[in-house]
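For this depiction, one protein chain was excluded, whereas all remaining protein chains were kept in their positions.
Showing chain A:
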Amino acid sequence: MSLRTPLARVRHLGSAKDGTHHWWLQRVTALALVPLLLWFVISVIGMLGADHRSMVDWVSNPVTAALLILLIIATFYHAVLGLQVVIEDYMHDRVARMAVLLLVQGLGFLLATVGVISVLSLLF
């Protein structure tokens, strides 16, 4: 016998009202990062010791810029979700935990924005 109401059961959102959203996006971004990272590692090896001219040529290719932006978004989304779990596991003080979570999420958004704008400014 379950103590949950039929409505709560069909909504599948649980007590956190979040359902599997966090878990699912962690997997979706992981899946996206597999091909993106293989492409990125191969590309970075090609850019070892490159001068500014060839870096600009590489990033200003629309395909490169698109893949770089997707890589940045997927990476930071995945990283922030992952760090959130680590923080929630080890930090037990509610106020400190909330503060660190907000700091990590804020830093993640900030760095992702700097990365995307850098790519865009090289593209245009």
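Here is the rule we use: a contact is a pair of C-beta atoms (placed from the backbone, for glycine too) under 8 Å apart; a residue touches a chain by one contact, two chains touch by 3 or more; residues count from 1.
In the analysis below, contacts and distances are computed from a predicted model.
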Inquiry  = Looking at what's absent rather than what's present, what does UniProt name the missing chain, "Succinate dehydrogenase cytochrome b556 subunit", "Alpha/beta hydrolase", "Glycine reductase complex component B subunit gamma" or "Sugar ABC transporter permease"?
reply    = "Succinate dehydrogenase cytochrome b556 subunit"
Request  = Quick one: say which of A:13, A:37 or A:103 touches the chain that got left out.
outcome  = A:37
Ask   = Which residue among A:13, A:55 or A:99 touches the omitted chain?
value = A:55
Remark   = Interface residues of chain A toward the undisplayed chain are 27, 30-31, 33-34, 37, 41, 45-46, 48-53, 55-56, 59, 68, 72, 75-76, 79, 82-83, 86, 111, 114-115, 117-119, 121-122
